[in-house]
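Next up is a structure, given as structure tokens.
What you see is the complex with one protein chain gone and the rest in place.
Here the chain labels run A and B in written order, and each chain numbers its own residues starting at 1.
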Amino acid sequence: MMNSIILNAATRLLVALLLLFSVYMLLRGHNLPGGGFIGGLIGSTGFILYAIAQGPTACRKALHFEPQNIAMIGLGTALAAGVYPVFFNDAFFTGQWWFIGDRASGDYIPISSVLVFDIGVYLVVFGAILTLVLALEDEV
Amino acid sequence: MELLVALMVGVLVAASVHLMLARNVLRFIFGLVLISNAANLTIFVSGRLTPESPPLIPEGATTPVADAANALPQALVLTAIVIGFGLFAFALTLVYRTYQNLGTLNSDEMRLAEPLESKPSAAKQVAEKQYIARDTTS
Partner (left out) sequence: MAEGGAEVPRLAGGPAGWVSVAIPTALFVWFAQFLPAVAAGQTPLIGFDWVPSMGIRLEMLIDGLSLTFALLITGIGTLVTLYTTSYLGKHPEYPRFVLYLMTFMVGMLGLVLADNLIALFVFWEVTTISSYLLIGFTSDSAKSRRSALQALLVTGTGGLALLAGMILLGQAAGTYSLAEIRQMGDAIRNHDHYIPILILFLAGAFTKSAQFPFHFWLPNAMAAPTPVSAYLHSATMVKGGVYLMARMNPTLGGTEPWFWALVIAGGFTTVFASVLAIRQTDVKQVLAYTTLMALGALTLFIGAGSSDAIKAAMIFLVVHSLYKAALFLMIGIVDHETGSREVADLRGLARKMPVTFLAGALAAISMAGIPPFFGFIGKEFLYKAGLEAETAQLWITGTIFAASVLMFVAAGIAVARPFLGRLPEKFKDVHEGPIAMWIGPFLLGALSLYFGIFSDIPEIWLVGPATDAVYGADVSVDLYLFREVNAAFILSMITFAVGFVLYLMHARIRDALAAIIQANPLKFDPGWDRTLDGVKALAEFQTRYLQSGVLTRYVFIIFATFAATTGFTLWAQDALNFQLDIAAELDGLLFKHWAVLVFITAGAILTALTRSRMTAIAALGVVGIGVALLFIMFSAPDVAITQLLVETLVVVLVAVAMLKLPHLGVRTSEPNRPVHAMLSIAVGTVTTLVLVAVLQTDLDLRLTEYFNATSYYEAFGSNIVNVILVDFRALDTFGEIAVVVIAALSAYALLRGTRYGAIREDDT
């Protein structure tokens, strides 16, 4: 933990910004550089910053969930996205798509099992890295 | 450029092998980080280098431009980087914990599970012989 007032004050803002940015990277990932891996990495850096500034205990509190649980939930989400198509007689991990709105005119919101899978990846990377870093921080 | 990168990968590998042959496990870990980088570059270069044309489909089009970069090695390398990080993190915690418990970073001194032993004692050999009760019929 570092006792710097500026850092302490800045981290709260930075965590929020980084988290927001990471979700943005996650969601745009299918069409532009980004995705679950990158989003998860960015999101975790935010909380690592928080842990360095406020200490690992405060960081855990801010997370609300144990990071290893987040990772496991992510793995479960990814698996669910993979198993889901089986119920539609598709092979394991076949992407399922729905388009809300008019696809021809480009005015639509796509929702897909692929996105759910990417969210799973995001949570795994996010949770796994925080598990590691916080456990190591606890030691110091 | 590919050939020069190939040459550079050789240097990276040589440096990492040198580090991994050291008895100090911290150096071993540095070697591990270097060799993951070298491996990633190897995969990346094998798919050929294409400057300034990422494998993205432009707005309004349905396929990427004709000479876009090879997307397959990029996908492979991307996950390899993350997995390499996981491996590194685990190795680092292992070294960290080992140092706390054994008080050394020298791999030759880490003999908790397999202590250096001399030849099996005579008593042990006799016991082994007795273990095999022999019958001399045929």
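By definition in this document, a contact is a pair of C-beta atoms (placed from the backbone, for glycine too) under 8 Å apart; a residue touches a chain by one contact, two chains touch by 3 or more.
Quantities reported herein were computed from a predicted structural model and do not represent experimental measurements.
Colleague: Considering the entire assembly, which residues of subunit A contact the chain that has been omitted?
Modeller: Its contact residues with the unshown chain are 29-38, 41-42, 44-45, 48, 52, 68, 71-72, 74-75, 78-79, 81-82, 92-93, 95, 97, 110, 112, 114, 117-118, 120-121, 124-125, 127-129, 131-133, 135-140.
Colleague: At which residues does subunit B meet the chain that is not included here?
Modeller: 1-28, 30, 33-34, 37-38, 40-42, 44-59, 61-64, 68-72, 74-75, 77-79, 81-90, 92-97, 99-103, 105-108, 110-111, 114, 116, 130-138
Definition applied: only the chains that are shown with their structure count from here on.
Colleague: Between subunit A and subunit B, what is the separation of their C-alpha centroids in Å?
Modeller: 27
Colleague: In the complex of these two chains, what residues of subunit B are touching subunit A?
Modeller: Listed in rising order, the residues of subunit B that touch subunit A are 54, 56-57, 78-79, 82, 85-86, 89, 93, 96.
Colleague: Mind pulling up the subunit A residues that touch subunit B in the complex?
Modeller: The contact residues of subunit A facing subunit B are 31-33, 37, 41, 125, 128-129, 132, 135-136, 139.
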